[in-house]
Every structure is written in structure tokens, then in C-alpha cells.
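For reference, the structure I am asking about is given below.
The complex is shown incomplete by one protein chain, all other protein chains being positioned as in the whole.
Labels run A and B following the written order; every chain starts at residue 1.
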Amino acid sequence: MAGVPSKLRYRPFNLGRWLTWGLTALVMVVLPQIFTQGYAITLMSQMGIMIVFALSYNMLLGQGGMLSFGHAVYSGLGAYVAVHILNLAGAGKIWMPLSLLPLVGGLGGAFFGVLFGYVTTKRAGTTFAMITLGIAVLVDTWATMSRAFFGGEQGVSTDRVIGKPFLGITYGPGVQVYYLIAVWCLVSMALMYAWSHTPLGRIANAVRDNPERAEFIGYDTQRVRWFTLIISAFFAGISGGLSTINFEIVTPDVVSLSASGGVLLATFIGGIGFFFGPILGAVVFSFFAVALSNYTNAWQFYLGLFFVLMVMYAPGGIASIIVMQLQLIARKRFWRIAPHYLAAGASGLVLLAALILTVEMTYQLSENSANGTVMNLFGVNFDCAKALPWAVAVGLWIVGGILFNLARQRVARVWGEIQTELLQARA
Amino acid sequence: MFNLKRAFGALLLSSSLFAGYAHAQTVKIAFTDPLSGFLGPVGVNNMHSWQWIAEVANQEHWAGKLKFEIVPYDNKLSPQETLNVLKRVEDQGIRYIVQGDGSSVALALSHAVTQYNERNPGKEILYLNYAAIDPLLTNGNCSFWHFALDADVDMKMEALTSYLAKDKNIKKVYLINQDYVFGHDVAKAAKEDLARMRPDIQIVGDDFHPLARVKDFSPYVAKIMAAGADTVITGNWGSDLALLIKAAHDAGLKANFYTFYAGTTGVPTAMGSAGADHVFEVAYWNPNNKKFAGADIVKGFKKKYKDDYYTMASYSGIKYLADAFKQTKSTDPVKVAEAMEGMKIQSLNGQEEMRKTDHQNQQELIIGKWVKVNGTTVKFDQENTGYGWETVAEIPAYVGTLPTSCQMKRP
Partner (left out) sequence: MEFFVISLLNGVSYGLLLFMLSSGLTLIFSLMGVLNFAHAAFYMMGAYAAYSLGLKIGFFPALILAPLVVGLLGALVERYGLRTVHPYGHVAELLFTFGLAYLIDEIVKVGWGLTAVPFRVPAALHGPLFTVYATEFPKMRGFMMLVALLMLLAVYLLVTRTRIGLVIQAALTHPHMAEALGHNVPRVFMLVFGGGTALAGLAGVIGGVAFITSPSMADSLVPIMFVVVVVGGMVSLAGSFLASLLIGLIQSFAIGLDWSLGGLLDALGVAVNAHTPLYSLLKLQLSAVAPTLPYLLLVLMLIFRPKGLLGTRAD
């Protein structure tokens, strides 16, 4: 865990934290005014949902040290509970304002957290991971087979416009739904942040780091894991309830293994060591998973490559990279390394261009060859069956590779110098 | 891809300013189906089929000066992703959407399109469904904005059993299907139709297995053999079908297989000679139909895409649209939808009619048999296997015509 937030905790008025939260809220309010298209709004709504989901997952992985392959079980079942309640409300059988529906999802998620969690949290480590995998496959298969609760493969659809409009809000238009999601997202973020400072949150860290000692000082580790999982499942369920509202349909996809794998990837990419890591991860992951396929057939390739490179070179996630820079800024050394970053970034862009060119031309030749070899990339038309574009690609690889390597060495050297300086200053 | 975006922007402007017939030069049709993942190959083949027919229609001026353009979107076979696609289609001002793979996706899309059209009058979107065949789509869940080009499960089963019923050698039928809505639809229809047309036939098995999860079908084949079945009816598709037929061949099962989807991308290659002479398929068309109607299209498609054209619904779909554009002199989906109700067209399998009450296309169906190419009845093979579909029966449209429970809400 980074020392930054905890160091500032005991000050009476924490300006930095208020600024961060205030800015986050402001960005959430302003974004749909800038990107007004329906698709952009639904993409942002999905990012908000994913943020809640990824944060709830990090409660397990980052704070509780529990690697789960089946977290989508809780968000998904929460979504199913929410959709059934919404349908009952729509039919006028029960009273339920739409704005509170995510809470229903959360309670649904928590219920299954109590149920499955009791079984899974008996063990930790690899055994825990494997039981979650088993349960995830069982629930997934069950969902496609059972028609009564899950509606089979076609799922359960619903209509979110229920009851009378309140202050002109019907929740028909996507932007109203976006703001509902944004509010729930902010509230959940704040609650989960607060949780990490409660005694239970602290003990969860202790159980993660050293279960034996936690047991010696009198805590029941199994119970700590179980409670952590229930709370995590509650927030996962909230994200499920939000997705019910956003899509107005719940299908077995929501409990699938790929959904569980997705949240693991998103959280890890963002960085499990920091509270805000999963938030960044959720945004990046949603972009890759939802939006990138609009631009290229090779989206799965880029997704895989991005993850592999992240794991290899930035295992602390995006958050750790940012925090490292923040430390430099705080110690007034950032501007010394910034030009080298710029150089590395620029040469990195050349490499990226080389990669995109190579991958896109390969895909054009293999999967899209029926539509000819003429293609368009970055507004330039060219024929990828000719040698020239390939020569350009090779050139970009070589130039980019050499420059990037040089820049990387510079960055590493300056970084090392700064660290030595800081150490000496401390000594 | 990137310049398409700009073009969409321009289209958005132009279509909102001049929605009239005279000004619009190109009608954009959004195509959404899985273009990646395990059903990707099928989606890509279908996308090519639509693109090819659009090209043919443009050359032959089906809709006068109006040009068709297919704009593909990957929906990853997920209802949620499809709704994302629909949002993009709305943003870009495209007024026609085509989808086919997966009834779950189709039901979600039909629901969402109807909802959108109710909430956004003046921006209506028309949905052509070319392959999702859950009967719900044109019965309980029917919509004015949804047009079904393919025959639904009940119609296909009606045609299939009317053919089966004539074969007196059939005594024991085994049903094996994927455990989801469509599989259950097939099993239900088969049981009802057989009980009505051939009550003497015994149904010796009715199995469901999880969708796309079974690798080894030999235990199922052992069960079929133990039951002594001489005929198997299955709605399986993709690897679930190919693996089943392969396992049956390996174990020496001699039963005939009556299928819905043995002719879809990937199955012929995987099935190969293992299916020869005992796999049948019910479909609305096949390239080896009695008149070889559509031979030029098949050849042109093969030349361009190195693949086989079988999604003839793309022909019917564009034909319906072209005729409706000409008739109404408009590309406004509201007028076009009204014109398409009850419309009759000439397609590759003869006359088709879009029934007004439920928007279910009524057309001839064909039973094909998987045999070696012989140059007379079977000229076209599939996926270069040397095997193709021989037309063994043409079932006229009236056989498959069924009543509907659709209560259509018109705008």
C-alpha cells in the first residue's frame, strides 16, 4: 500500500482528498455534456458500472488477498435479482423506485455472497481460487439451462421506464441513466474507500499478509474472509443492478467465466495495490473490450498484447506508474526526468505505429482479403499487397526500436540517479 | 474504418436534412452479428452474403439509382453488445439494421428497436432478421419493426416432418438438442408434429446437452445406438453438430440425421465424408436446387470471397427493401415497413410473401441431402469438400404456413 493517503489521514481537513473526490465528481458531471452521442453515453455508463465492479473485486484481491475466478457470479446474480424485482415493480405488484434498484442488486449479491462465500472462504490461496472457478462454471451452466429464474439463453428483459416521471426524470433517455449510474458509482466508491479504513478492512489486510499471526492475535481468519467477501459481493451486486438498468436485459453472459476473467484483468491492469487503481483499470478495460472492436478486427490481439506487456513491464498496474511520478513531483525531481519521458513516449509512438501498421496489414491480408488489399489507416489509402507499406513498417520498427531503446536507457539512468540522490538526502 | 466515421457524420446530417428519396444516394444498412469468437466464421460468411447481394443489387439497379451499402458491426454474439451496436447505429443515423445469429440476440434487439422507436418518433429503425428462428419473434413477442426472413422453427419442423412422414422405414426417432431455448423449441415441435403426422413412430430418446461444451459425443452416440434409433432429429449447430456426426460415423451408427444447420460455415469441413448420404438439412434454398437458380450468384461469391453462398435470405431481404423503396419512393422506415407488409417478391426459391399479420416470410422450403458432387443433381460442393447438398424435396410454402398468435401494435 502506498504511504501517500495514510500519511495524510490524521489532518483535520484534508484538502488533497476533497480536491480529488470533488474533481472526480466534476468530471463525471461534465463528461456527458462534452460527449453527447448516445453511444458515448452508454460507453461511459458501462465504465461507471465496471468501476464499481472492479473496486468490489479489489476488495477481495487487493485488500483481502483472495484471487477469485468467479466474481461475476455475485454481480450477475445481483443483476438477475434486480431484473425480477424491476419486472414486478413494472407490473405494479410491488413498489420500487428505479433509483433504488441497485440496492436490490446489492442485497441479491450479498445474499449469494453469504451462501457461496461460506463454502469458498473456508480455504484461502489456490484452493479458494479453484473453488470459485468450480462455482462459477456451475452457475454459468445452470444459468443457460434453467428457464425459471434465468430465462435460459435469451435471459430476462425488462423496461426501466416505470412509474410516473419525477421532476421530469423518466430514466428513458440514456443520459438520465448515466447520471443515476454516476451517483451510485460515486457513493459506492466513497463507501468502499471508507471500508478500507474500518477495523474489518484493516484486519482483512492482516489476514492477507499473515493469516497465522492474525489468528494468534485472536481473529477468526475464515470469518474475516467471509465477511469481506459478503461486502464485496454486495458492491458487485450493485454493479449488477446498475447494468440491469443500463441494458434493460440480463442474459447468462453476466455470470460467465469471461465476465469473471474480465474483472480480474481490469483490476490488475489498474493496479491492485492502490485504491484508485481499479478505477483506472475499469476505464481502460471498458475501452478495450467495448470500443476497440469498432475500429479494428484485431481488437483481441491488441487486448492480449496489452495485458501481456502490462504484466511483464508494469505489474503494479497503471496506478503504480502514476504514484511513482507523484513521488517524483512531491520531491521536485519530476522535471528533470520529464524530457526523457517525452523522448521515450515519442519513440514509443513510432513503435506503436509500426505495430498497428503490421497487425492491420496482416489482418487485411488474411481475414479481410476478400475485400481487396487496398486499405485505409489513419486516413491514408494504400495497397498492402505492395512492398512499400511493408518497407515503411520495417523502417518504423527499426527506427522506433533504436530510438526507444536509447530513450529507455536514459530514463533508467536518470531514474537511478534520482533515487540515489533521494536516498542520500534521506541519510 | 476511420474515413467511414466521417462518412457517417455526413450521412447523419444529410439524412436529417433531406430525408427524401431523391436526395439520398446510398442507403446504409447496419449488419450486426458475431464477427469474432467461436461463431465469428459464420457471422463473417453471412456479412459477405449481404455485401455481395448489395453489390449485385447495385449493379442490376434493383432500386433504381439508389445504392445499398452494408456497414458491419461486431456484436460478439452478446445481447448487451448488440444494444451497444444499436446505440452506434442510432448515432450514425442508419435506419436499417440486419441481424441473424442467435435468437437471444434477436429477441433483445427486437425489444430494443421497438422501445427506441416508441421513445424516438421520426427516427425509427427497421430490423430485418434473416436467421433467428425462435417462434416467439413472430408470435408472443412480435413487433411491427421486426421482419423475419427465415422460416421459424415450427415451420421448418412442419416441412421436415411432412417429408419424414412419407418414409415408412422410419420407426424410432431420437431427439438430441442443445440445452437452450432453440434446442427446446426444436424438440417440442418435433414431438408435436410427429405425434400428429405419424403417431406410429416411437420417440426413443429426447436428450439435451449443454451448448458448445461437449467435446466427446461418443457417450451420446452410444445411447442413441442402445435405443435402436433409425433417425436422429437435431437442431444442433456449429461444432456441436459436426462432433455429433463425426462420433456417430466413428461408432458405425447407420441412422439418418435430420438437421437445421448442417450447411452452415465450418460444419461441412468438419463433417466431411463422415456425413455422406445420411445427413439431411431443411433450409429455404440450396445452390443445387432443381433449377439451379442463383448459380451466378454462387459462382461470383466463390470467386470474390473464396467461400460458399448459402444465406439466401440476404437476397430476399435486399429484394424486399428495393421493391419497397421503389413502391413508396422513399427510404423512410415507417413507409417502407408499411409497404413491406403483405408484399410479394420473386426470390431465388420462387415467390415469397411477407405475411402482414406477423411479418413472417412465407416461402418454399427445401430438404437437402449431403452427397458426393455428381455434376448433374449436385454441381456445387461446399467448403471444397467434394460433397454438396442434393435437393431431395421441395416443400411448397403452404405446407409450412402456420397460424400466429401475434397481436401486432402498429404506430
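The rule is simple: a contact is a pair of C-beta atoms (placed from the backbone, for glycine too) under 8 Å apart; a residue touches a chain by one contact, two chains touch by 3 or more.
Everything numeric in this text was worked out from a predicted model, so none of it was measured.
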item	value
Contact set of the excluded chain (shown chains only)	A, B
Touch criterion as defined above, residue of A:Ala91, A:Leu167, A:Met312 or A:Leu423 at the omitted chain	A:Met312
Option from B:Asp33, B:Asp179, B:Glu281 or B:Asp323 whose C-beta touches the chain left out	B:Asp179
Full-complex contact with the absent chain, from A:Ala206, A:Leu303, A:Ala338 or A:Ala353	A:Leu303
Hidden partner chain, touching residue among A:Leu15, A:Ala91 or A:Ala148	A:Ala148
Hidden-chain contact residue, picked from the options A:Leu265, A:Ile337, A:Ala354 or A:Ala407	A:Leu265
Contact with the hidden chain (one of B:Ile29, B:Ala151, B:Leu164 or B:Ala242)	B:Ala242
Missing-chain contacts mapped onto chain A	61, 67, 119, 122-127, 129-131, 133-135, 137-138, 141-142, 145-146, 148, 257, 261, 264-265, 268, 272, 298, 300-301, 303-308, 311-313, 315, 362-363, 366-367
Touch list for chain B against the chain that is not drawn	37-38, 40-41, 44, 179, 207-210, 212-216, 218-220, 222-223, 225-226, 238-239, 242-243, 246, 250-252, 265-266, 269-270, 272, 383, 385
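Heads up, the rule we're going with is that only the chains that are shown with their structure count from here on.
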item	value
Geometric centre distance via CA averages, chain B-chain A, whole Å	37
Residues of chain A touching chain B in the complex	37-39, 41-43, 46, 141, 144-145, 147, 152-155, 157, 159, 172-174, 243, 247-249, 251, 253, 290, 293-297, 299-300, 367, 370-371, 376-379
Complex contact set, residues of chain B against chain A	1-3, 35-36, 44, 48, 51, 73-74, 76, 78-81, 83-84, 87-88, 90-91, 103-104, 107-108, 111-112, 115, 119, 134, 179-182, 184, 208, 210-211, 213, 304-307
